[in-house]
Each structure stands twice: as C-alpha cells, then as structure tokens.
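Removed: one protein chain of the complex. Kept in place: all other protein chains.
Chain lettering (A and B) follows the sequence in which the chains are written, and residue indices restart at 1 in each chain.
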Amino acid sequence: MKLAFSLFFFLFSVVFTALSLKFNFLTDSGRPDTGFFPLIIGFGLLLFTGLSVYHDFKERMKASEKSIYGKEMVWVAVFMTVFIFLLNILGSLISMILFIFSILLLFNREKMLQNISISLVIPIIIVVMFDFWLNASLPKGFLGFV
Amino acid sequence: MDLLSNLALGFSVAVTPLNLLFVTVGAFIGMLVGVIPGFGPSAGIAILLPITLSLDPTSAIIMLAGIYYGSMYGGTITSILINTPGESATVASTLDGYPLARQGRAGPALVMQAIASFVGGTVGVILICSLAPWFAKVAMSFGPSEYFMLVVLGLLMLTVMMGENQRYGIVSALFGFAIAMVGVDVVSGQQRFTFGSAELINGIDFIPVAIGLFGIGELLSCVYEGNHREKPQDMMKVKMFGKGFWPNAVDYIETKWTMFRGSVLGFVVGVLPGAGATIASLMSYSLEKKMSKTPEKFGKGAMAGLVAPEAANNAASSGAMIPLLTLGIPGSGSTAVLLGAFLMWGLQPGPLLMIEHPEFSWGLITSMYMGNIVLLLVNIVAIPIFVKALQVPYKLLLPVIVVLCVIGTYSLHGSIIETWIMLICGVLGFFMKLYGYSPAATVLALVLGPMAENTLRQTLIASSGSFSVFVQRPVTLSLLIIVLIAIVFPIIMRIINKSRKNNRDIVA
Partner (left out) sequence: MKKLFSMSVALILLLAVTACGSKPAANDAKPADQPQQAATQPAAEKKEEQKAEFNYPEKNLNWTIAFGPGGGNDIMSRTIIDILKKHDLYSKDIIAENRQGGSGAVGWGYLNSHKGDPYQISSTSGSFITTPLVSDPGFNYESFTPVALMATDDMVLVVKGDAPYNTLEEFIEAAKTRDKKMAIGGIGAVNVDAILPWLLAKEAGFEIEYVPFQGDGENTSALLSNSIDAMMANPAEALGQIQAGQMKPLAFSGQVRIPQLPDVPTFIEKGYKSVTLPMPRGVVLAGDVPKEVQDWWVDTMKKVTETEEWKKYINDNSLTEYLLFGDDFTKYLEETNKVFRDVLIETGALKQ
C-alpha cells in the first residue's frame, strides 16, 4: 500500500511535468517565464517521488500493520462522497440529515431514537446558523431550497 | 510621552460601556464563527462586516477588532481540538496542539494558547505604541526582492517541520508547490493547469486543502484507528476543573521565554505586509525547536511548540496594523477587508490616517487589545464547554464534524468544486499521515510557493533581468546573508560534531 501511494505521487509528477512542458521556460529576454517554476517543481517531484518508489519497492516485503477498522473508514469516505454528490441534488438540509443518519446507523445502531434526534436537530441548527444568521450560501437542490 | 498620550487617547475611545459591549459581542460572535472549519479571521471578518456597517466607524471598527481576534481564537480552538487550522498562520499550532489534546491535555493546551495569544497581543500593542514610526520605515523598505529572500527563509524553516522521513517531507512540500501552480500566472496572465474550469482560474485555495489534509484526513485516520468504537474516556481523558485541566507549573516555566521570543519575532515579521503571520508562526516554531533541549518532543505534544506559533501569530496580527494604519498597505486577507471597510466609512487609508483620525487609529489599536483581554476571559469560561464537547462519543461527533467541514468549505465561496477538492485532500491527508508524509509542509508550500515565484519574477522584471539587485539593496543583502548562514551553519555544526566524535573515538 505504501508503495502504491508513492506510485500515485510518482504518476502525479509525471503528468504534472508533462503538462508543464507546454509553457515557456524563459522569456525572450531570458527571464523566468510561465513554465519556469512548474518545470523545476516537476523535475524535483520526479526525482524525489522516484526515489520514494525505489525505496518503498525495496522495502515492500516489510509487514505493514493492518487495521480492523479499514473497512469502516472506507464506508465513511464513501458516504462523504455520496453526501457531497447529493448536496446539489437534494439540497443541503436533506443531504445532511441522510448523511448523519447513515453514519449513525453504521456505528450507533442500538440507539435509534438518539440517531433520529441528532440527524434532525444538527442539520436544522446548521441551516439556521448559515442561512439565516450568517447569510452564507448553502448548496441548493433541484427543488430550489437549502 | 507619546506612548502614554496615544494609549490614553485610544483607551478613552475604546473603554466606554457601549464600546466594551461591542468588542465583547464582536469577540463572542467572532469566536463562534471561527470555530466553524474554514472560517478563519479573513472569512470571519468578511462575513460579519455587513453587521457593523450601520454603526458609526469607531464603534464598527471596535466591533470588527473583536471579531478579528475572536475568529483567530476560534480557529485555534479547532486546530487544537480537531486538527483543522482556520488559516495558514495556525498550521504550525496544529503540530503540537492536536497531539496535546490527544494526550488528554486539551484543557492546558487551550489555556496556554489563550495566555500565549494574550502575551503576543500585549507585546504587540506595546511595540506599536512605542515604535510604530520606526517599524513603518522598515515596512517601507520591503519590495519584491526583500520578500523573495524572506520567503526563501520561510521555506528553509519548512524543513524543520517535515517530520522524520526527509524524503517524504520534500515530496509533501513539492506537492504543495505543484498544486499552488494551478490558476492564472500573475506575471504572464496565462492560465496553468485549469483545464478550462472557471473556478480554478483563481487557483486552489488554502482553506479546502487545509480542511481536507488536516481535518478530514485526521478524522479518517481516527476511524481507521477505531476511535469510534471506543468509549470517550479512553480516547481523551479530560478532567473538568480538576488538576489536569489547568496548565501545571512546568508548562509555565518551560514556555515563559518562548512567549516573549515568539511575540517579538512575530511582531517584527508581522509588520512586513504579505504572508507575515504565516512566516512568523513558522519561524517562531522552528526557532523554539532549535533552541529546545528536547527537540525530539516537538510534534508530539510539546507545550512550547504550541505556545511559540500562537504568541507569534497574535503579535503578527498587531504588527500588521502598522503598514495598514501608517502606510495604507494591507498585509493580509483580514487587513485587506479592513482596508475596504475604511473606504466604505469614508476614511482615506494612507500615511495621513493616523494624523487626521487619531481617535480612530488608536481606538482600533486599543480595542484590539481590549479584544485580547475580553477573549482571555471568554476563553477561560468557554474552554470547559469546548473540552466537554470532546467527551461526546466520537461516533456521534464524527458525522457532525464532517457536516461542518463540508458545509463550511462550501459556503466559503459557494463552490462545489472546492468541496470536492476538500474531500480528495481528505483522502490524501489520511494516507499522508499513515505513511509519514507531512501535510503541514504541503499546505505551507501552497501558501509560500506563489509568493516565491511572483516575487522572484517581479524582482527580475523590475531589474531588467539583472541579479545584482540581490546584493545592491542593503535589506535584501542582509536577508541573503541570513539565508546563507541558515543553510551553512547546520552543515558546519554537523561536520564539527562528527570530527569531535571521531576525535573522541580516536582518544577512546
């Protein structure tokens, strides 16, 4: 896994450097142009992510500690993705209620009454605070309300 | 006695029952807004500015001073409790603040940061009153070439907080530089890596990246470690008003000088418009780490590691008032909003502001100080409540933190793209923490990178391409020498240590 993460950064470096190549490195008068910093950063990244990949590959056999909660973490991340995705479809209030309720359903199944009250009260408080008091923008759904 | 008469004038404006009420109300709202992830001082001021518009300028600025400090304190609270900095200047505070909270020392950490901030503010006010004209001259000698050297110095400090694996640390910093390149290149006007998206034209903002890498990353790693399955008392042991709630004598003794060093350093760097507070907190943190007898404790919950950046960033925010009031130059996002407010009230920013409107300028300075005092009191009262919130089982706290992070990020600019960036950074932040990369290096590089690029290129355009400007300007040259010393000194020390060790080996 550690190797995969190093590889991810290495791939990022490759793409970043490749994209940087299309910018001018120096201006006609020999000064740093648009591509100067991106290219230097790109090559620096290639060098150091390359080194990381090499080292992590050498050490790939080292046992890495596995967490029994890895699966649950993935669930949280997936729920977050769905939550953000729903913001502009269902509006923030309903999305928040659904998100909080699903997470609690996952971790706190035994206390349904508590779950329901939290997932209703917190989103309402947040909407009141952001929309009415702070007058900050909240994502609106299809139906045109927060 | 200029100092005393100035202060007296300021206090006569700020210390009226009504204005005290304004500063208290402002401090309170500011703190509540600052606690929302993503809402640091500049967002806090911007969002609450309209509330003050109907007041007369002096009361309005007094309330804004309260809001300013309140949101700064609020941002630090989230840095310590949920590892989510509200602005770049509090990134350094998370490094030791959050570990302290994890060790069950959230109470002492919050109290100490409040005291450090208070000391920072006090030193700041004293320095403003006594040396404002002199510091204004210093600020006036800073152009692009000086800023470039300053940023280089800041980048050198970055290496101090890269963590144990230097290679990963460098990758983290370079990654921050890389994403900083997104958006319009200020110097050429060309777009870089925007892929045709209008929302990326302005680049990737610090806030979603910081909330993602720190807040969400930490949250995911807490789940990974199973915090949500534990009873709260196992996770964060906090005793209410018990022995463990207040800082102990060791905390005070260890950080006594840290506070003053941090405050003075913070003020001096904060005077320079630009990334003053960020660089100040960085420098202060690394200075303390360098001076500490136990540098290995830094990053694992050293009180000095929290006190140093906190004293520095608070003093820096007083320092930032000098270019704002004496030169009309805004040094940070928050002071830029304040400057806009000056114009809205029909006040002409510039060197004459302090002369033509002394009651306003000194009223602002003293009310910032009043804000500090009020916040120290409010904090001591409010800390138990915040600490208590940590005793809510993590499984119940978790969805609420996520919702606040997501909604906070979205409502900052009303951008769904930034919300996605936050989520992606959250996943990245989890892996970075897991494998020993340095999220702090990434976000600080994101802030400092564009400054380094722009100032270097501006310098070279203004000098028609000649590098001689770096040695011709005295301030630039002095900074260059400091940078060289900062690079060479550790190397020499290492060589000396090595040869000593060798000698000893030979003798032995």
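Quick note on the criterion: a residue touches a chain if its C-beta (ideal position, glycine included) is under 8 Å from a C-beta of that chain, and two chains touch if they have at least 3 such contacts.
The structure displayed is predicted, hence computed values, not measured ones.
Per the touch definition above, the residue from B:9, B:156 or B:184 contacting the chain not shown is B:184.
Between the chain not shown and the residues B:13, B:329 or B:370, the one that touches is B:329. When the full complex is taken into account, the listed residue touching the unshown chain is B:201, out of B:8, B:201, B:250 or B:291. Taking the whole complex into account, subunit B touches the unshown chain at residues 25, 28-29, 32, 35, 46, 49-51, 53-55, 139-146, 184-191, 196, 198-202, 232, 273-274, 323, 327-331, 336-341, 343-344, 346, 348-353, 385, 388-389, 391-393, 396-397, 400, 413-415, 454, 458-459, 461-464.
Here, only the chains that are shown with their structure count from here on.
Averaged C-alpha coordinates put the centre of subunit A at 23 Å from the centre of subunit B.
Residue ranges on subunit A touching subunit B, taken from their complex, read 2, 5, 9, 12-13, 16, 19-20, 23, 29-34, 36-38, 41-42, 44-45, 48-49, 51-52, 55, 67-70, 72-73, 76-77, 80-81, 83-84, 87-88, 92, 96, 99-100, 103-104, 107-108, 114, 118-119, 122-123, 126, 130, 134-139.
Those residues of subunit B lying in contact with subunit A across their complex are 33, 47-48, 50, 167-168, 170-171, 174-175, 177-178, 181, 185, 187-188, 190, 192-193, 216, 219-221, 223-226, 228-229, 395-396, 398-400, 402-404, 406-407, 410-412, 414, 416, 419-420, 423, 426-427, 430-431, 435, 449, 452-453, 456-457, 460-461, 465.
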